[in-house]
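Here is the structure we will look at, set down as structure tokens.
Only one protein chain is missing; all other protein chains are in place.
For clarity, chains are labelled A, B and C in written order, and residue numbers in each chain start from 1.
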Amino acid sequence: MIKVAVIGASGYTGSELLRLLTLHPDAEVVEATSRQYRGMPVPEIFPALRGFYDGLAFSEPADLKGVGADVAFCALPHGASQDAVAALLHAGCKVIDLSADFRLREAEVYRAWYGEHKMEGLLKEAVYGLPELHRNEIAGARLVANPGCYPTGAALALAPALKEGVIDAASIIIDSKSGVSGAGRGASLDSSFVEVAGGFKAYKVGCHRHTPEIEQELGAIAGEKISVTFTPHLLPTPRGILTTAYARLKKGVNTARLHEVYSGFYASEPFVRVLPEGRFPDIKEVRCSNYCDIGVYADVVRGRMIVVSAIDNLVKGASGQAVQNMNIVSGLKEDKGLKTPPTPF
Amino acid sequence: MIKVAVIGASGYTGSELLRLLTLHPDAEVVEATSRQYRGMPVPEIFPALRGFYDGLAFSEPADLKGVGADVAFCALPHGASQDAVAALLHAGCKVIDLSADFRLREAEVYRAWYGEHKMEGLLKEAVYGLPELHRNEIAGARLVANPGCYPTGAALALAPALKEGVIDAASIIIDSKSGVSGAGRGASLDSSFVEVAGGFKAYKVGCHRHTPEIEQELGAIAGEKISVTFTPHLLPTPRGILTTAYARLKKGVNTARLHEVYSGFYASEPFVRVLPEGRFPDIKEVRCSNYCDIGVYADVVRGRMIVVSAIDNLVKGASGQAVQNMNIVSGLKEDKGLKTPPTPF
Amino acid sequence: MIKVAVIGASGYTGSELLRLLTLHPDAEVVEATSRQYRGMPVPEIFPALRGFYDGLAFSEPADLKGVGADVAFCALPHGASQDAVAALLHAGCKVIDLSADFRLREAEVYRAWYGEHKMEGLLKEAVYGLPELHRNEIAGARLVANPGCYPTGAALALAPALKEGVIDAASIIIDSKSGVSGAGRGASLDSSFVEVAGGFKAYKVGCHRHTPEIEQELGAIAGEKISVTFTPHLLPTPRGILTTAYARLKKGVNTARLHEVYSGFYASEPFVRVLPEGRFPDIKEVRCSNYCDIGVYADVVRGRMIVVSAIDNLVKGASGQAVQNMNIVSGLKEDKGLKTPPTPF
Partner (left out) sequence: MIKVAVIGASGYTGSELLRLLTLHPDAEVVEATSRQYRGMPVPEIFPALRGFYDGLAFSEPADLKGVGADVAFCALPHGASQDAVAALLHAGCKVIDLSADFRLREAEVYRAWYGEHKMEGLLKEAVYGLPELHRNEIAGARLVANPGCYPTGAALALAPALKEGVIDAASIIIDSKSGVSGAGRGASLDSSFVEVAGGFKAYKVGCHRHTPEIEQELGAIAGEKISVTFTPHLLPTPRGILTTAYARLKKGVNTARLHEVYSGFYASEPFVRVLPEGRFPDIKEVRCSNYCDIGVYADVVRGRMIVVSAIDNLVKGASGQAVQNMNIVSGLKEDKGLKTPPTPF
């Protein structure tokens, strides 16, 4: 039984970790921290979990170095994560960090988008936790940087085409649409029901912090520096990210060829489902699950690829992928405890 | 491994059965019938299930007598269920019928609300499948009539108070609110997104067919004939039923006493969660789960009890309860494969 | 042209007043105050109003006594409203107060539910602004206490039956369901999209502050002290209140008689629509309008009346009714600028 700590357990990624771990046969949550709810029983704050964590109260350890866990999920905000991760590593935990703090390999890029980094030394050690691209490195890692939600959807949508060289890497446009839970759990007018319901908008046009993360991962696949246009939008629904990506196709590539490329690339993946030709994903068909569904189309007349991916931003885009990474670093079967079907409504 | 057939598998209760059974370690779906989708692979119609039933296609057996299943779930519309249930029993299956066809004990009452009954003889044999009230009879049954969604919420909300005699049985008012999936899967203007979103209304005021079913079950508990006022409403959300029930309190009964009555009645129940005093349920906290959450309040000044119950109409109100009944008739642990936490959003 | 001031214009009732007043031919907003947005152009905060109030910025006058308006709408929170109303009256404005501060006639009742009242002297002068019940008093009032949203829906639902004496006044149960905008505009976890979407719950069971207001108005109609059971619920939609009310029927009253009573009572009302027998209201059919739709049913077997009313909580339940009151106190046609049809989706 793997002993698990969830640091920062009172947000949406934290509560989703708690939910997913009830379904895992080989993991047990021994600590769930929350400054805000310190001392309160978990089901008091998350009534859905009544009956599952009745003996567990949120804690706030003075020093994370004493956490007695095999694996620690760190679900703190970026910035706050850096010290916590260092302490958890010091405590001997394998750490899966869900913040942005260890995703960017270059400290300079981190500084440009997020600010100073106090643990630059750990940046090089951290492995980017997208199993479909970095499975082997993850297996041996002490510190896994769990990918951002948008970068997960974008990288899975574009990796096969870039790897196979069927698109022009300089022409990528990524139009993404996310459910509201991506904004986190908290009091905010912008995330209030009345402001969001019935609305739909683009936000952070040209300046979203996931842009350099997407460029890093796509660049690594393409073997060259890549600049992408990335536009996030806010969907009036709690969960899900749909990513519609566009790129110029290389000559002679049609839908059948694209489908072959994608099906081949993901042939052995437990959580990526390449849809039949002519079918495109819907975020509801991956809801509450760790799946990523992908559909591809080649517009040969206009010479463009259209690829659409769907994930649940809190599962494959955060906590589910974190559990997948836990399985890998712990030597378990990668899909253990995660093979539950989506709930489409 | 229990061999399971799902008859009428292409509606919402059918697809929910298929989803829930992927989580059950001891059951295997060997047949899923659908006239409409005959011959089509299950994941073609329910993309969420891609990867789970890839080898299974919808069938339409000429004769259900040949179904080789230990347990058959019959998820056909009322009326259509009668012949199918008889055939399945003849085939040696234990049958859990999700229609209204075998819920009412009196053929006369059935006729008044639904029309002629072709299998009256089976009415007396059928056991009403609400485990919290009829667990022992269910265990030995060949035919279980799975309760309606509203009656499940109403009976669980009122049973303890009636049993303990703390309310006046003649004074019951049940104000229920259901998500749209209760109307079934199908093309209908009334259930269309644009007509439902942003709306909320009462419907079938004074004439909903679940009224006699509620009266039958509450009457059996009270040991007398009971008439209730029942008003269903349509919520602009896919899932969930919240039932707010009112009754005149017997003298001297306060909230603490009510809470004691309810906590005692449901003390050993795996799927009923009586909330602490002062807390009331929310349909999202039972979403996609088999739980029923209950909160109670005694307005001693006005002499009234207010009790609120929440269920997921497709799980505890239909397919989850059906699996619970399958566990009971099969001699399995009652909560097997069902103990998954709600997904509150 | 009536000069209008909106005090506390940055909440939902304030912004709704601004919206409705663009449709009024004889009113002009000369001042809109907001502490939070002081100095900012109105359309900067409410982009929907771009093109309508381009020359108007939110102000924060040091002293409301200098407000040069004929009519002032006071949309401040309860408590904060008292001083403001006194100052506005002093400035010579007719005041329509949308808070709870002047709705309860008895200072003692106010104290029990809200706390101390600093302007008790004005309580007796204030007229309760439900035109269907108090049109004549409103016409001569300096200070109109605009009714609460729930009390509006409840009073319109029950007034005819109480007035005509066809129900037992001691037996009233009011089960109300409100959209989220009723909670006001502001940052709050409880009102956040993710927490509300897909949910539905009862809240403030047995202790909602609108209870004494409902009892006051129904008691005045019945000519006796009345106690009601009132349970509010939170709908996952921005707007609308549906009220389902129950009461014991006097002998011999059937649906036809009830319908006659209601149709007669509201025969000349510009904003109450009594639906044909067998039809019941839907909140979407009054959306964004000042209408109240009502449907009635007599369950003669069980001896109960069921009456359902629907209003838009921000229009007939707040700002629209306030404009209706402005018309009355200003001697204008009562429906002036308000006769716009609902937008059902």
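Note that a contact is a pair of C-beta atoms (placed from the backbone, for glycine too) under 8 Å apart; a residue touches a chain by one contact, two chains touch by 3 or more.
Because the structure is predicted, anything quoted here is derived from the model rather than measured.
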Given C:Thr13, C:Ser81, C:Ser99 or C:Ser181, the one touching the chain that is not displayed: C:Ser181
Touch criterion as defined above, residue of A:Met119, A:Ala183, A:Val308 or A:Met326 at the omitted chain: A:Val308
Touch with the omitted chain, as defined above, among B:Gly8, B:Pro238 or B:Pro281: B:Pro238
Missing-partner contacts on subunit A, residue numbers: 173, 175, 177, 194-195, 197-203, 205-206, 227-229, 231, 233, 235-240, 242, 244, 246, 280-285, 287, 295, 297, 299, 301-302, 304, 306, 308, 310, 344-345
Contacts of subunit B with the absent chain, listed as residue ranges: 12, 180-181, 185-189, 191-198, 236-238
Absent chain, residues of subunit C that touch it: 19, 22-23, 46-52, 181, 198, 238-239, 273, 275, 279, 282, 284-289, 291, 293, 340-345
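Convention: only the chains that are shown with their structure count from here on.
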Whole-Å gap separating subunit A and subunit C, where each centre is the average of the chain's CA atoms: 45
Centre-to-centre distance between subunit C and subunit B (centres being mean Cα positions), rounded to whole Å: 38
Where subunit C touches two or more other chains at once, by residue number: 194-195, 197-198, 236-238
